[in-house]
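All protein chains of the complex are present and in place, except for one that has been dropped.
When the chains are written out, they are named A, B and C in that same order, and each has its own residue count from 1.
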Amino acid sequence: MPLEPDRLVAMYRALAGSRLAEEAITDLNKQGVLRGHHSGLGHEAIGVAVGSAVRDDDCVQPSHRSGMMLAHARGGYSLREAVLSQFGKAPSAFGLGEGRPRTLTIVGLVGTWVPMSVGVAMADRLKGKDTVTVTFFGDGAANEGAVHEAMNFAGARRLPIVFLLENNGYAVSMPVSEATAAPDFAARAAGYGMPGVLVDGHDTIAMYEVVEEAIDRARRGQGPTLIEARILRWEAHAHGIADVRDEEELAAARRTDCVRNLRESLLAQGILSEEQAAAIEAECRAEIDAAVEEGRKPGPAPEAPPPLTADEAWRLTYAD
Amino acid sequence: MPLEPDRLVAMYRALAGSRLAEEAITDLNKQGVLRGHHSGLGHEAIGVAVGSAVRDDDCVQPSHRSGMMLAHARGGYSLREAVLSQFGKAPSAFGLGEGRPRTLTIVGLVGTWVPMSVGVAMADRLKGKDTVTVTFFGDGAANEGAVHEAMNFAGARRLPIVFLLENNGYAVSMPVSEATAAPDFAARAAGYGMPGVLVDGHDTIAMYEVVEEAIDRARRGQGPTLIEARILRWEAHAHGIADVRDEEELAAARRTDCVRNLRESLLAQGILSEEQAAAIEAECRAEIDAAVEEGRKPGPAPEAPPPLTADEAWRLTYAD
Amino acid sequence: MSETLYVQAINRALHEEMERDESVLAIGLDIGRQGGLFGATRGLYEQFGPNRVIDTPISEAGYTGAAIGMAMEGMRPVVEMQFADFVTVAFDQITTVASKMHFMTRGAKQVPLVVRMPYGVNVSGEGYMTGAGPHHSQSPEAWFCHCAGLKVVMPSTPGDALGLLKSAIRDNNPVMFFEQKGLYFTQREDLQESEHIVPLGKADVKRPGDDVTVIATGAMVGLTLSVAGRLASEGISVEVLDPRTLVPLDREAIVASAAKTGRVVVTHEAPETGGFGAEIAAVVADGAFSSLKAPVKRACARDMPVPAGLTARAALPGEATIEAAIREVLKA
Partner (left out) sequence: MSETLYVQAINRALHEEMERDESVLAIGLDIGRQGGLFGATRGLYEQFGPNRVIDTPISEAGYTGAAIGMAMEGMRPVVEMQFADFVTVAFDQITTVASKMHFMTRGAKQVPLVVRMPYGVNVSGEGYMTGAGPHHSQSPEAWFCHCAGLKVVMPSTPGDALGLLKSAIRDNNPVMFFEQKGLYFTQREDLQESEHIVPLGKADVKRPGDDVTVIATGAMVGLTLSVAGRLASEGISVEVLDPRTLVPLDREAIVASAAKTGRVVVTHEAPETGGFGAEIAAVVADGAFSSLKAPVKRACARDMPVPAGLTARAALPGEATIEAAIREVLKA
């Protein structure tokens, strides 16, 4: 079923907004105002596609790359919040709680979180719910044993889960071509008895369709899917870490552009006009600029979660 | 290159001898004379094929199933030793040392040993040797993360190693069909960029050919192979553990028979005569019977490794 | 009343809690049709079916992680490690995810998970697996005692096994539950049919005494009781204290006993260096400083792998070790 024009425009809004927010945050890191960001530039289509395809009661496990665009595209996580969260003035997209679409918190060890998300899918199934879990991880994390165990377990029990592998060509300095001899990661799915789909992660619509199909399949009780989304990372692994790529390779990465792709496609189809596109971008930019200004001002934002106190941290160690 | 008749007869001798030794040891366990054996009945062709295909300076990592037939087929580990080892009166086939074909010791956690054998293959390559490592594990162990990491690493670096997966249909009580949705484990090889070969583990010649090809490939620097050998386990997982299979399933397993297969094939080809076969069997049986008698007699065999003393155990904790 | 083996007490606790609370489920290797290698889960599969008694592929990290996810969604999974030794494979899931999830989510998620671990050496030879060597005989409790967010339990009797496992299942935190596999088929106790709960965090005086306190866990409790019985005939009065829960530790009970007798021996089956006995010794040496008449002595395993077969005794503390330690602190 082709996407309705207004869904497509909404996706474009989420995509363009995510790009602009990522740009702003990446710049603030380069300026030294913020530090440590894992830039998601180049990854936007993935988070937006998944965010647009899942229901609020589906569960999503973000990785360190696409968490922000995912939360934004799911709705309820504004660009303002996305920016303010970087200043510690709004909830982090990587651990959204109460009153938000269902999100699992990120764990600091890559791959380690994947079995946990399989457990969530299993709990949902045992409870008779028709919800689906989507769990993100990167090409690097894919080589962790925990991911293997989790995918095999999910396949064996036909659990309602989608494994979303973001292959951005590198794990820090390690190129995929040296990290594995597999032609693609989607090929691993056969070893777990699930479909493996390779998709161009710069193509938002293709991404959306693949994700939607995998989610439907899972919801119908037909088990998991492994989706490998290929993109290229625009920035270094994280702020503060040098990039091992040479200028040529970096420039080639930056020539791929999911935002331009969707924009041109919607313009060509007449779903979006140049004016509309410009207006959307201007609105997003205004929201982001205001948020940056707000973020840079000293003092907490009123709606920020109160910072963790020593005493609260201590009490949080154990549940009652 | 087809196997020479005398090689085939030697293989038959190793195979029939392994079967008879396994039978004797399995019986001694059932009688309560010995305890804890993981019977290799039904698995013999795998150990014999690998043992016949590797060189003495190749390195083999046995699993708990096929270690004995492997050691025997490699040569230098007699049926007498195989039987006596069960009484603690000869070195264990699972940790052969000095003066024996190169063997890695077994580790008590399944799957856990596989990265180590990859490291051995890597060391050999870095040293410029042309040796190959063959590492055994079961269908159950295959679902461990360590095995995934090891296979991927070996694939990425094209290491000279062969992964020998013995799929006997069960891990203790867990049938393969419930442990994974994969149609076969050989399908996993593609995800590591190596060939995956499915072979009938009841067919000694087919096993040998597949193993030989994989070893040649590895020796030529073309990287690893995953071989899945399908057999059926004749006995319960280990002595002292009840079998969850019903009589019918067990009987079907026991109708598969690698020894009979090879015997009939060699007879049909005129490589072996009934008399020769009977003579081989009688010789093996005599050696085994004598060893059982020797084993059951009280007191240590003169050539047994001295039992570990408390003091030696203590000193072994650290190397100098 | 019925005479209950240690392994039966575990089994009873699982049955009772699964009957009481639908959200309790069992997960692990060969726990379903096989009933567990030691038989601790026998009958559960037949009664509760495959959705609550979940056999898994051999993937300790995978199924422990899955259990953590289920626990976060309000279920109460009881994971069986086939042997405590295998928990090393799932170590990351437990220490990285389970122990810190409540903290990381600022209290939004709890992880009411129990990990059952048959540990230690079975020198008695009863049941499955006598002295099974370095990879099937370890006592790894101390690792988990040094990981905030986890609780650690180690029962020494059928009654404690029953009552503590029930408490562990009802607890809202991840609980590492250590079952000594030599006790499975050798310890028996008459237990009431009625509900039997032992709260976490409470030590138990297994034998009162005045001259010396022996703080013992797991299989060491029984050995210490027989030493205490023998020494009584010499007029030496030994108090045997079993902490039962290592985290949270009942410091008050330990310090009170130490203060009373002034002489303390700590014994466990794990190697001495960095073992939980060091923590107990440190707590005693601090809390009972002015009452101590002798230095605290540890009677633990030697710092070495556990040899196979009966050579295991070369590593393990036994009655003689415990007795010697008692006599030593009495001399001082």
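Heads up, the rule we're going with is that contacts are C-beta pairs under 8 Å (C-beta built on N, C-alpha and C of every residue); 3 or more make two chains touch, one makes a residue touch a chain.
Keep in mind it's a predicted model, so treat the numbers as computed, not measured.
Participant: Over the full complex, note down every shown chain the hidden chain is touching.
Facilitator: A, B, C
Participant: Given the contact definition stated above, which residue among B:Ala16, B:Leu70 or B:Leu109 touches the chain not shown here?
Facilitator: Result: among the candidates, B:Leu109 touches the missing chain.
Participant: Quick one: which of B:Leu8, B:Val50, B:Met68 or B:Val120 touches the chain that's been left out?
Facilitator: Of the candidates B:Leu8, B:Val50, B:Met68 or B:Val120, B:Val120 is in touch with the missing chain.
Participant: Out of A:Leu109, A:Ala206 or A:Leu250, which residue would touch the omitted chain in the full complex?
Facilitator: A:Leu109
Participant: Using the touch rule from the top, list residues of chain A that touch the missing partner.
Facilitator: The list for chain A reads 36, 107-112, 140-141, 143-146, 171-174, 178-180, 240-242, 244, 307-311, 313-314, 316-317.
Participant: What residue numbers in chain B mark contact with the hidden partner chain?
Facilitator: Within chain B, the residues that touch the unshown chain are 95, 97-98, 104-105, 107-109, 112-124, 126-127, 145-146, 148-150, 152-153, 156, 305, 308, 313, 316-320.
Participant: Mind pulling the chain C residues that touch the left-out chain?
Facilitator: Against the missing chain, chain C presents residues 85, 88-89, 91-92, 95-96, 99-100, 103-104, 134-135, 142-143, 145-146, 148-149, 247, 249, 270-271, 273-279, 281-282, 285-287, 289, 292, 294-298, 302-305, 332.
The working rule: only the chains that are shown with their structure count from here on.
Participant: Report the topology of the inter-chain touch graph, choosing from line, ring, star, complete and other.
Facilitator: Drawn as a graph, the chains make a fully connected set, so complete.
Participant: State the chain with the largest centre-to-centre distance from chain C, centres being mean CA positions.
Facilitator: Result for the farthest chain: A.
Participant: Take the average of all CA coordinates in chain B, do the same for chain C, and state the distance between these two points in whole angstrom.
Facilitator: 37
Participant: Let me have the rounded angstrom distance from the C-alpha centre of chain A over to the C-alpha centre of chain C, please.
Facilitator: Whole-Å distance between the two chain centres: 42.
Participant: Residues of chain A touching 2+ other chains?
Facilitator: Touching at least two other chains: 145-146, 148-149, 152, 156.
Participant: If a residue has to touch 2 or more other chains to count, which residues of chain C qualify?
Facilitator: In chain C, residues 56-57, 59, 61-62 touch at least two other chains, as defined above.
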